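So, chain A:
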Amino acid sequence: MGITQILFWFLSIAAIFSALMVISSKNPVHSVLWLIVTFFSISGHYIVLNAQFLAIVNVIVYAGAIMVLFLFVIMLMNLNKESEPQKHKWLRIAGAVAGGCLLLVFVAALKDTDIKHQQALVNTGNIGLIKNLGKELFTTYVVPFEISSILFLSAMVGAVVIGKKE
Partner candidate 1 sequence: MISFLLILIPLLTGLATFFIKNEKLLRLWVLFASIITLIVSILGLCCFSDEKYLQYHGEWLSSLGASFSLKMDPAAQLLCLLNTIAFPLVFLSTWNNRYENAKNFFALMLLAQAGIMGVFLATDALLFYFFWELALIPMYFLCSQWGGEKRIAITFKFFIYTFIGSLLMLVGILYLYGHTPDHSFAIESFYNIKLTLKQQNLVFWLMFIAFAVKMPIFPLHTWQPDTYEQAPTATTMILSGVMVKMGLFGLIRWLFPIVSSVAYAWGDVITLTAIIGMIYASLIALRQDDLKRLVAYSSIAHIGLLCVGMFTQNVSGIQGAMIQMFSHGINIIGLWILVEWIEKTTGTRKMSELGGLAQRAPVMTIFFVIIALANIALPLTNAFVGEFLIFNGLLGSATQYYFLYTILAGVCIVLGAAYTLRMVRKVAYGEVNNRTENVSDISINIKIALGAIVVIIFATGIYAQPILDFTSELTNELVQKFDFIRQTLQ
Partner candidate 2 sequence: MNALILSAIFGVILMFSGILLKQKAVIRNIAIAGIVLLLAVNILEMCGTVLFHVNTHGMIVFDRFALLFNTIAFVATFIYLILSARDMEKVGVNYAEYFALIFFILCGITLTSSFKSLLILFLGIEIISIPLYILTGSDKRNLKSNEASLKYFLLGAFSTGLMLMGIALIYGARGTFDTLSINMLTEGKPSLLIIAGMLLLLFSMSFKVSAAPFHFWTPDVYDGAPTVFTSFMATIVKAAVFIAFIRLFDDAFGVLQSQWQLFVAIIIVATLFIGNITAVFQQSVKRMLAYSSIAQAGFMMMAVFAMNTDAKEGLLLYAVAYCFATIGIFAVLIKMKDYTFDGFNGFAKQQPILAATTTIFLLSLAGIPLTAGFLSKFYMLKAVMITGQNLWLVIFAILMAAISVYYYFRVIQAMYFKTGDTQVVEVSSTFKWILVILSAVIILLGIYPDIVLNWLYF
Partner candidate 3 sequence: MGKQLTNRGKEVDRSPMTFLESIYLWNIIKGMGITISHLFKKKATINYPEQKRSFSKVFRGLHVLNRDAEGRENCTACGLCAVACPAEAITMEAAERLPGEEHLYREEKYAAKYEINMLRCIFCGLCEEACPKDAIYLSETFAPANYSRKGFIYKKEDLVIPHPIHEKEAYEKARGGRVEINKKD
């Protein structure tokens, strides 16, 4: 078991455990923090896959911006575990069972796909480097890139519309 395997398993277990903690923590702030842990482990996976750019963007965008906003909002609202009413117990169990079943279905369906013998290249391969991605992004994908700016504009206008006091 090489260091890559060890890292993989470590990060996977960390990701799944923290994801489970996200949905089971009573306190929303804890959920946020666990989610940050999840994001970091996913970033770790990216690094293992040598997708450096995505790894760092993941940290900046998700951990650094999105989750800060979440934390911000939760803190502003001062939500504690007391203030979050729980769903009915059976409802929660039903939800969990449904999700589990979904997972089972997925796994059963996809365990014998035609690509199951393929390997994902770890540690090597340079497509994840910023230079290659950048080149591709600003040549082939320049139109979607510009389009995403429209998306941002609309989100910006939207946030103003919603957030501005009248």
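As a selection rule, all candidates are chains of the complex that A comes from, given by their letters.
Just so we're on the same page, a contact is a pair of C-beta atoms (placed from the backbone, for glycine too) under 8 Å apart; a residue touches a chain by one contact, two chains touch by 3 or more; residues count from 1.
What you are looking at is a predicted structure, and each value in this text was computed from that prediction instead of being measured.
Candidate 2 is the partner touching chain A in this complex, chosen from 1, 2 or 3. Residues 106, 109-110, 112-115, 140-141, 143-144, 147-148, 150-151, 153-155, 157-158, 160-162, 164, 166 of chain A are the ones that touch candidate 2 when the two sit in their complex.
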